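In this view, the complex is presented without one of its protein chains, the others remaining in place.
And then chain A:
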Amino acid sequence: MAAQETMWHDFIDAHKVADGYLLATIITPDPPASDPARLYNFQRWTNPYSVQTDLRYKLQYNPEMRLDKKEASTWLEIFSDYYKFVGVLLAAEEANNVGKAKEADWNAVYEGWKDVVSALHRGYSSGTLEAWTIPCLYVAGKYLRIFAIKADESTATQRDSGLVFGGIQEEDALVTVGQNDKLEDAARQINRIFALCLNDRSPLEESRKWALYSTANLLFKTYFRLNSINLCKTVLRSLKAGAADMPPLSAFPRAHQVTFKYYSGVVAFLDEDYATAEQFLESAYAMCLRSAAVNVRLILTYLIPTKMLTSHRLPTQALLKQSPQLERLFTPICFAIRSTDLQAFDQAMEAGEDEFVKRRIYLTLERGRDVILRNLFRRVFIAGGFEPAKEGEAGSQVVRRTRVPVKEFAAALMISGAGVGDGEGGVDGDEVECLVANSIYKNFMKGYIARERGIVVLSKGGAFPGTGV
């Protein structure tokens, strides 16, 4: 019985100094490292018949515990649900540990945790639990998502092995429906927590609004997994609408800020709003904890294609070298762009296709082709040299040759492997003109095609905007 006391000590200490993070460790499904047997001890501390009485003695009639009546009854509810939950969780973990993973009932674990979360929710909506306790909400949402994923996975394995539905294997009818039942439910529960924080009207210093970004981040994570990325925009809109009555993002812990910026950036990226994406991702990168290698890599996975599009700049070797995955992902593409090699670019896109598609960066990387064309046409322009100096104008500035035969562009495209051949060893002139016209249309190159003379007339002042010529 004594082993169980540390939990109550922590509970009392947390209330004494209003330490929400310490409080949250008490209802966490993961026992703290300092007290690894906490859940077992809590379960053995009482039994289902006397749990109510035992808790009442701890919370209401305990001279050390200075909770008012409402608080005590709120925690009584939370801890009775938590007690039931611990029983189910330990049973599931035990089944797992003795090799009977199939018998572990993760659906019951999810439902049990959901009851704990509901009790917490009631504590907040009734105004009983104060804002300093909000780390409990972080824990609530975090594990809703974790247990929901476990529950859905175990349902899927049972279904595959025919334990559910009497072994009927009607794949189309059953497998696609309800694959993420619990996770979808978890999203709804987390959304309730989000609303609970958003609608708090207390003054900012004691507001649940401090849990807003952390809860929004959980929603993003969940929606991404559910492939319902559009729902993220609803969350972003709510935050924007309430921004005037919220603390500024910069006042939140860095973990909340960086995660929020990452997801906002990726949502903008997928929406093809690359300017916004760049802003968020760049700021997330700069502020990210340097030892968090996976997160740094994920930020860069989207920042690199974004930069390629917005400013046509490529990552340096030094940047890619930070992670073998990044190196593998982007080196071939960057090499192809730098050497204006369209054929190598196509090969790199094909080789990386699966991974690019999976990370949803394929379509953005595809537009690297425009950058190659721009660079290739720029090389033609530079190779053309300068106009002969006009007589009598000695000392005036030398001017690049701005009338470039289409044929030269055609030759450059052939060198680069653009596939503009006409199949008979010659060049398909229409195809070449089309690529040139496209480049002009997209503002990579300034000028026009004089078709009847077979030349491209380039602008005398900055034919290739932003590249120094």
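Keep in mind that, in the parts below, a contact is a pair of C-beta atoms (placed from the backbone, for glycine too) under 8 Å apart; a residue touches a chain by one contact, two chains touch by 3 or more; residues count from 1.
The criterion applied here is as follows: contacts and distances are computed from a predicted model.
Asks: The chain dropped from view, which UniProt name applies: "Ribonuclease P/MRP protein subunit POP5", "26S proteasome complex subunit SEM1", "Vacuolar protein-sorting-associated protein 36" or "UDP-N-acetylglucosamine transferase subunit ALG14"?
Replies: Going by its UniProt entry, the chain not pictured is "26S proteasome complex subunit SEM1".
Asks: For the full complex, which residue in A:319, A:437 or A:457 touches the chain that was left out?
Replies: Of these options, the touching residue for the absent chain is A:319.
Asks: Pick from A:16, A:70, A:100 or A:338: which residue touches the chain that isn't shown?
Replies: A:338
Asks: From the listed residues A:84, A:192, A:225 or A:367, report the one that touches the chain absent from this view.
Replies: That would be A:225, which touches the missing chain.
Asks: Contacts of chain A with the missing chain: which residues?
Replies: 21, 142, 221, 224-225, 253-256, 258-259, 262-263, 285-292, 294-296, 298, 307-308, 311-316, 318-319, 328, 337-338, 343, 347, 350-352, 354-355, 358, 371, 374-375, 378-380, 382-383, 385, 407-408, 410-412, 414-415, 417, 421, 424-427, 467
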